[in-house]
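Here the complex is missing one protein chain, while the rest keep their positions.
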Amino acid sequence: MRPRRQKIIKLRRKAETKMTAIILVVIVVVAIAAAVYYLQFARKPVKTIKIGYVAPFTGPAAEFGTNGWRGISIALEEINEEGINIGGATYKIEIIRYDDRCEPSEAAAAARRLILEDKVVALLGSHCSSCCMAVAPLCDEYKVPGITIECAADAVTSPGHEYYFRMRPSMGLMAPLITPVIVEKLNPSTVAFIAVDDDYGRSFVESFKTELSKSNVETVYEAYFERGTTDYYPYLTSIKSANPDICFYVGTTPEGALILSQARELDMIPGIKFIGSEEMGEYELVKLAGNETVEDTYAISLWAPNPKIEELAAKVKEKFNAPMHYAIVFGYDALYVLVEAIKKAQSLDPVAIKNALDTIEYDGLEGHIKFEDFEVDGVQYLNQGRWVPYLIVWHNGDKELVG
Amino acid sequence: MKTIEDRIKTVPPTKLIPLIIFAILMIIVPVFASGYILFVAVLALLYASLAASYDLLFGYTGQLSFCHGAFYGIGAYTAAILTVRFGFTFWEALIPTCLLVGVLATIIGYPALRLRGAYFAVTTFFLAHFIYLILLNEVELTGGPLGFRGINPPEPIGFISFDSLSTYYYLVVVFFIIVVLFLYTLVNSNLGLILISIREDEVLAESMGINTAVYKLLAFVIGAVIAGLAGAFFAHFFRLLHPTTFSWLLSEMVVIITLVGGAGTLIGPIFGAGIVTFLLEFLRFAPELRYVGWAAALIVILIFEPKGLIGLLERVRAQIKKKG
Partner (left out) sequence: MTSEIIWIQLFNGITLGVIYALMGMGLTLIWSIADLPDFSQGGIYIISAYSAYFAIILLNFSYFFAIPVAIITGMAISVTFERLLYTRLRASPNAALLCAIALFFLLENIAVYLWTPKAKIMPSPTKDMILYFAGIPVSFQRILIIIVGVVLFIVINVFVKKTKIGKAIMATAQDREAAALMGINLEKVYITTWALGGALTAIAAALISPLYAVYPGMGTLPLLKGLVVVILGGMGSFIGALVAGLILGLIETFGSVYISVAYQHGFAFIILLLTLVIRPQGLFGRR
């Protein structure tokens, strides 16, 4: 063969091999992707009950999903040790979790996937109120019960959905219970609010403003900050001018830590009594801000220290090397409540489970859990739990109950 | 160097076949797909409309803007406010929504487009965030972070009611097809030629007597209005609006989708939207890595194949042709 023709043949072969290589790579990639996909959703030989969990694992509210998951996974381990007995057969629980980034369209997509593709019998979640409001109608539509771990906005259970349950008291229920304590112990005549600008923050301020005005406490300042703000000086200097007796600060622990340390820089503590939202009743705040910064500040706490919670805290420390957080308690309780309902229903039919949830009563770590339908001040609530939160004050890095 | 005319050729018959298959698939999806897939498909179609309309501005006219998502949001909230607070029907609300978004886009676009490339981009970046701030803070108007609820599905036309997911899916398909046909005719007309000439060399176009300011504004406004309409459809589909859905992340995603798909081809961004939406769903079980992988892929594309997936496809096809 002439050298030129040889060259052409070589080039053609080169092009062919390149093409083949590309095709091979594509096939391998597709194969790996398919394998990963099927491994995730492969049929397990053991009898499993699938439960879904939709929560924020990334994004600004990520700590709630992460902590909720910690609580749930500890509960999961404990429950699966023995398994659940239904009609003579033993089942284990499998939890499928998806991230909603605290964004309602994500939560809706995740919930649909859990219900329609993964075929869960019930789902847990979400944490952000906007996501809960997106998920609740889906539970009703597809008749799969859902328990929210901790959304706070009243609207989630008022007027509420038949298939959606909430354990912790909503903002509208919490405020009337704790305000009398605040008024009695701290005797304020003026109040300021600085809160995170989301459904939680806004409903918090709304509820407490109303309750406090019933005791003639005047609101002198009210402002909202974007989640993840780190510069609170503009807000704090205005609050300092307004000079209220008490100041509510609402947000997550990092935000709270910054608010307190910046307020100390401006010499506002302890002249103004700072009262934190539920997050600020957690030890995480002390860890972030330090004992001196939180000294003599107050917070609303969703749990009072008790031996069972200490036990859980120790397990959390051991397994995740993380501090205790109320989302962990709620997650833990939520899975147990659901499992109790499944046991009570003795069935994997979502409707039966929902019926069991309607009447279940369970002593969780957070208190006595019961889902009730009731009316408060002309407002209807459906499937709502209620128990009283606590007011605490920080001394020497420890929380003490105030009334 | 290809002439402008070369770039705009009529679609050859071989390209029509995959399009027809695609169209058939779109129509029969509700038959075999679950509610979950349908839901994702509707979102994908809306994103595809966003990306295609953005491509008019970015791919064809060469203006890099980061506020496309903001118009989606404005359209969504406008339509929702009109139907919920002022009692318009969904269909009636579409016209004022178009008008409002159009007027806003004109007011914003007229001064903004006089800026050179990077300045314009930065301005639109800020604009997207500013609009987000308004959606977030004007609570009486938009419900702010508490969300805007109670939006009803569109009123029935004759006997077709839009309560169910499948009928709404078909409605969005129709909207999508109308948008695509509209944009396709636009880019293949003289207007399209003018826009491309602006993209290629704005100074030259000016010197040829083209009033670039007017045409850039036209592309900007048309793109914005389509985005606004898509937003209106989103509002009545999802029935709950929340400002976080319309943050600048959304605008960034639109840019990324258009780029990854292949800017300036109309088909590219549509594909990009489909792929991105479904890929993100697929990767739902790996939440932490989703965006890292995403950003890395984008960089790889920018370096190795700036023409996006369409460019990649063309390269592969050229390779096959070389072989044969």
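A and B label the chains in the order they appear, each numbered from 1.
Here, a residue touches a chain if its C-beta (ideal position, glycine included) is under 8 Å from a C-beta of that chain, and two chains touch if they have at least 3 such contacts.
Small disclaimer: the values here were computed from a predicted structure and weren't measured.
Among A:I84, A:A107 or A:A289, the one in contact with the hidden chain is A:A289. Contact residues of chain B toward the unshown chain are 62, 64, 111, 115, 117-119, 121-123, 125-127, 129-130, 133, 136-137, 252, 255-256, 259, 288-289, 291-292, 294-296, 298-299, 302-303, 306. Residues of chain A that touch the chain left out of view are 58-60, 62-63, 66, 197, 223-225, 228, 230-231, 233-235, 237-238, 240-241, 243, 254-255, 257-258, 261-262, 265-267, 288-289.
Please note the rule applied: only the chains that are shown with their structure count from here on.
A separation of 33 Å divides the Cα centre of chain A from that of chain B. Across the complex, chain B is touched by residues 12, 15-16, 18-19, 22, 37, 40, 57-58, 96, 98-99, 101-105, 108-110, 112-113, 115-117, 129-130, 133-134, 142, 153, 155, 197-199, 201-203, 224, 226 of chain A.
On the side of chain B, the complex with chain A involves touching residues 34-37, 39-40, 43, 136-137, 139, 144-147, 149, 238, 240, 242, 244-245, 281-282, 284-285, 287-288, 290-291, 316, 319-320, 322-323.
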